[in-house]
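Just one protein chain is left out here, and the rest sit where they should.
After this line comes subunit A, so read on.
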C-alpha cells in the first residue's frame, strides 16, 4: 500500500496550494497567470543560486556547521529576495489589486519551491516498502514554506510597491523581511549546529511561519489604513 502513502504525502505537500488558490478570491480574479510567472521566476532564481553555490562554496566532508560557509549560503539566499522583487515589481501583471498580487506571487513561488525540492524525493522514496515519518514531515515543511513565502511576498510588496508607508513601521518591515529571508539559514543552523532532529525543526518552522504570517498581516493592514 505504498503508492497510497505516496498519494497521502503528495496531497499533504501540494494540496494546500490548490486549496489556497481555490478558497481565496484568487480564483475569482483568475490570477493563475501571475502564479505561473512567479513560478518561472523561481526556477530562474534557483538556477542562478545553484551556479553561485557551485562556484563559491567548498564541499565539506563532515556534516558540521561551518559559520563561514553558512554565511556564504545566506548571502546567496538573498538572490531569492532579488528574484521575488523581480516577480513582484518588474513583471507586468494585469490589473489586479496589490492585495491579490502578492498572494498570487507568493503562491506561485511556494508551489515551485515544493515541486523542485520535494517532488523527486517523494516519488523515489515514498513508494518504497519501508515506512518512515520523513515524508509526512516534509509535507508539513511544505505547508510552513507556503505560509512563509506568502508572508515574504506581503512584506516584499510593502517594501517595493507601496510608496506611502508610516515612517515608524518601516524598520519593522525590513526586520521582518530579513528574518523571513534568512529562514533557510536558521533552520540549517538548528539542524547541524544544534543537532535538532527533523520533527523538532519542522515544528519550529511551522510555529515561526504562523508567527511571521500574523505579524506581516498586522503590518499589511496597518499600512493599508492611510490609503483608505
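Keep this in mind: a residue touches a chain if its C-beta (ideal position, glycine included) is under 8 Å from a C-beta of that chain, and two chains touch if they have at least 3 such contacts; residues count from 1.
Convention: contacts and distances are computed from a predicted model.
Note on the omitted subunit: UniProt lists it as "Nicalin", one of the names in "Transcription factor TGA2", "MIP18 family-like domain-containing protein", "Protein transport protein Sec24B isoform X2" or "Nicalin". Only one residue from A:12, A:104 or A:177 touches the chain missing from this view: A:12.
Of the candidate positions A:22, A:97 or A:218, contact with the unshown chain belongs to A:22.
Listed here are the subunit A residues that touch the chain not shown: 1, 4-5, 7-8, 11-12, 15-16, 19-20, 22-25, 128-131, 136.
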